[in-house]
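Removed: one protein chain of the complex. Kept in place: all other protein chains.
The letters A and B name the chains in turn, as written, and every chain counts its residues from 1.
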Amino acid sequence: MPVRTLTIDGKPVSAVEGQTVLDAAQDAGITIPTLCHLDGVSDVGACRLCLVEVTGVSRLLPACVTKVTEGMEVRTESERLKRYRRMILELLFAERNHVCAVCVSNGRCELQNLAVAQGMDHVRFAYRFPPYEVDITHRMFGMDHNRCVLCSRCVRVCWFIEGAATKNVAGRGAGARIITDLSQPWGKSETCTSCGKCVQACPTGAKFHKGSTVAEMERDRSRLEFIVTAREKKQWIV
Amino acid sequence: MDRLTFATVWLGGCSGCHMSFLDLDEWLVDLADMVEVVYSPIVDRKEYPENVAVCLIEGAVANEDNLEQVKLIRARTRLLVSFGDCAVTGNVTAMRNPLRTAEPVLQRAYLDTANLRPRIPQARGIVPPLLDQVLPVHEVVPVDSFLPGCPPPADRIRTLLQDVIAGKGSLLSGENIRFG
Partner (left out) sequence: MDLADLLEIKEKELRTRKPIRLRCCLAAGCMSSNGQAVKDSLDKAVQEAGLADEVEVRGVGCMRLCCEGPLVAVDPAGILYQKVAPEDAASIVAALKGGETQVSRGDLNHPFFTKQMSIVLENSGEIDPERIESYIAADGYQALNDALVEMEPKEVIDAILKSGLRGRGGAGYPTGLKWATVAKMQSPKKYVICNADEGDPGAFMDRSVLESDPHRLLEGMAIAAYAVGADQGFIYVRAEYPLAISRLQTAIKQAKQHGLLGSGVLEAAFTFNVEIRIGAGAFVCGEETALMASIEGERGTPRPRPPFPAERGLYASPTLINNVETFANVPSIVRKGAEWFAGIGTEKSKGTKVFALAGKITNTGLIEVPMGTSLRTIVEEMGAGAPDGNQVKAVQTGGPSGGCVPASELDTPVDYESLQQLGSIMGSGGMIVMDQTTNMVDVARFFMDFCMDESCGKCIPCRAGTVQLHALLDRILRRQATARDLGLLEELCDLVKHTSLCGLGQTAPNPVLSTLRFFRNEYLELLQPEIGAPAGPGNAPKPDANPTR
């Protein structure tokens, strides 16, 4: 496979053709913030947290879907990028109802971690406080729409790893929401196999194991990783 | 040495942030040497004084009294610190906001669940009316510094106060800004 040499934040990095900037950065130990990216499922470039600057390109490019090219100069840490990331996080916190103090994911949440990493100590936008419901009709799992960031990770694992196609996005704009089947209570779903992959994939406290209380929701990504590795590399993690 | 005038205020919050403040334990004694506590729930003073250097404000703006107070405090304070998640985000206090008005909350608390004489308390001047929407402090007045946490751990409070007193700035970073 042809090798491509590029620099990320001034550091020379070599990558394989076809790799994304995000892959290359990860291999080189450089952290680029992500939210909608999940190893093993296709990328959608939706959260925009992974935007980077590339010399010679006037637009910002999402690292998760941008392929490396020879001689590419990537910057991941400019003041401008930091400002944008922080603001994107502020928008997310203001969008729905994040009350970390009473959240199952408190202390283990990717959104909360991102806020810490990006220095977001408060939200300057007016909180929207939309009325959202909690679906606890499923025997094992719950879905709290108040904490959903619409990253669609649950949808993609459900379609492309489990193959159940139970989860989907309905509505548009601020009214977009995750649905089960044709917008039914999760517990009524005839397609859900109760595999729990969507719960493992969720970055926030939106999807949880029933019975977990504040700060108790632990996720085990190794199960997803197991399947993805088996599929892509034909290796079985033991 | 001139001590900084220091205040703490308790608005729409559970007082947990103040409890955490008390968890500073013996450092409180050191603090007492560095600041002069001019106003606080733990100090017997009726009116918020002029020219306060630093004020920690716990709780969200939840009722009309909070609203008036926070404006007065802003005008009389040089460094205003949102103290705890309720002040910074609205947090638990603001969990009624998706209901849009205060009415359903009062209904539930004082009518639906009351055993004796169900009635919504109304006493102007004594019981301040609730605002329809609970607001974080900085949505009402400009805030200079944010001290999140529910409650903020004592050492986080200490870090901020030490920095402020030492003139090293008033903004926290890293794990010290984690909500929850």
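Just so we're on the same page, a contact is a pair of C-beta atoms (placed from the backbone, for glycine too) under 8 Å apart; a residue touches a chain by one contact, two chains touch by 3 or more.
No experiment lies behind these values; they were computed from the predicted model shown.
Which of B:L24, B:V37 or B:L79 touches the hidden chain is settled by the complete complex: it is B:L79. From the options A:V16, A:A176 or A:I237, the residue with contact to the unseen chain in the full assembly is A:A176. In the full complex, the hidden chain is touched by subunit A at residues 44-48, 51, 59-60, 62, 65, 83-84, 86-88, 91-92, 94-95, 119-122, 124-126, 128, 149-150, 169, 171-176.
Although one chain is not displayed, subunit B still touches it through residues 4, 53-54, 71, 74-75, 77-80, 138, 140-145, 164, 167-171.
One rule holds in what follows: only the chains that are shown with their structure count from here on.
Rounded to whole angstrom, the centroid-to-centroid distance between subunit A and subunit B, based on C-alpha atoms, equals 34 Å.
By the touch rule above, subunit A contacts subunit B in their complex via residues 93, 97-103, 106-107, 112, 115-116, 119-124, 126-127, 129-132, 215. Contact residues on subunit B toward subunit A in their complex (touch as defined above): 82, 85, 88-92, 94-95, 97-100, 133, 136, 138-139, 143, 146, 148, 150, 171-175, 177-180.
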